[in-house]
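Below, a portion of the complex is reproduced, with chain positions unchanged.
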């Protein structure tokens, strides 16, 4: 099974919950979770930059197999350069299109 | 691909993000997004009335092909008349049933 987490909120507590849930999915002992993707956009984008306060968490998630995708529309609107992204984040043209694509591929959506 | 956005929050910033994402989905250059539905209920209903502060955005989205659906249970609870709805919104008996139906038809769910 595959899970996609929508990191879309600017609320720090919701961002923290999202990253904790990503960790719990990766560490799940049932062995049923094959992939965890995190799509960051809108207010959620800062959480995967060094200004977000979650540098250690994001890097550790990426090392443990989570894939981060950052919305280029948001990066442009917020004036954030790709180089500021953590967790080896890949840039996608629009986060919501990427979420739609992943759901169509069978990923289960969550927005903590 | 089809996307359904759940406009369920009373938070104005989350409402704005939802409408911005609807716009980005409609304008997506990949051409992979065939339909964008917005289901408004609970605290999110006001965003598609003239009191919500998003009149221009909602009308423009409707003109560009987004379909708005308003929860009749919420309208009744909030004392809002159908005539106050923007964006040619169609009324559905219960928003969450409509979301369930759309997801069953293959729409990808997002709740920004």
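Letters A and B mark the chains in the order given here, with residues in each chain numbered from 1 onward.
The criterion applied here is as follows: contacts are C-beta pairs under 8 Å (C-beta built on N, C-alpha and C of every residue); 3 or more make two chains touch, one makes a residue touch a chain.
All figures in this text were calculated on a predicted structure; none of them were measured in a lab.
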| item | value |
| --- | --- |
| 2 chains shown - copies of the sequence in the complete complex | 3 |
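Rule of thumb we're sticking to: only the chains that are shown with their structure count from here on.
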| item | value |
| --- | --- |
| Rotational angle, Cα trace of chain A fitted to chain B, multiple of 5° | 120 |
| CA centroid of chain A to CA centroid of chain B, Å | 24 |
| Residue ranges of chain A in contact with chain B within the complex | 6, 8-10, 41-43, 73, 93-97, 99-101, 103-104, 109, 111 |
| Touching residues (chain side chain B, partner chain A) in the complex | 1-3, 13-14, 17, 20-21, 24-25, 28-30, 32-33, 106, 108-112 |
